[in-house]
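Every protein chain but one is kept in place in this view of the complex.
Let's look at chain A:
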Amino acid sequence: MKRLAILLALALPLAAAATDYTVQPASSTLGFSNTFQGESFDGKFGRWTAAISYDAANLASSKFDVEVDLASVKTGDGDRDSALPGSDFFDVAKFPKAHFVTTGFRQVGAKVIADGTLTLHGISKPVSLDVTFTPQAGGATLDVAGTVKRLDFGVGTGDYADTSVIGGDVKVTAHLQLAAK
């Protein structure tokens, strides 16, 4: 009994052994792409933070927690960049941040999918991301990609809901350069 307790005590930290990483902001990006009048455009968020714990062999203890400052959006077009933070889209005055936190990870064939909850524009909905995690000396790179249906989150409603002008499926991608803590 005593021996078992010791074994358990030793095993517990192992079971919770997903490594914590810190994001190297200079070489990491969080962005998206969508279409406007049939032409695709890319956007980026300048300010965001991510707490990443990940172990490919221990997905149950892995976790992503990402917070995005929506006012930091840039898409290379002045009109668009002034419209996006406004009340018709992100409405940063009321909802300054978007938050994504994982609820679990799934291994599907060779792929890992992160299921989570995205809170954007005051609305929380499930969003799934494809995860590509590549360990490197002293850290790793993490690439995620997923689709956010903007209308599910009430981003660009009313006149702007017309998806033949502004695409409805926003592709979100992030590339994170991670250093082990």
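Everything that follows uses one rule, which is that a contact is a pair of C-beta atoms (placed from the backbone, for glycine too) under 8 Å apart; a residue touches a chain by one contact, two chains touch by 3 or more; residues count from 1.
FYI, contacts and distances are computed from a predicted model.
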Name the omitted chain as UniProt records it, choosing among "Acyl carrier protein", "ABC transporter domain-containing protein", "Putrescine transport system permease protein" or "Cytochrome B561".
"Cytochrome B561"
Return the single residue from A:Ala51, A:Ala83 or A:Ile113 that touches the missing chain.
A:Ala83
Could you list which residues of chain A touch the chain missing from the display?
36-39, 76-78, 83, 88, 158-160, 162, 164-165
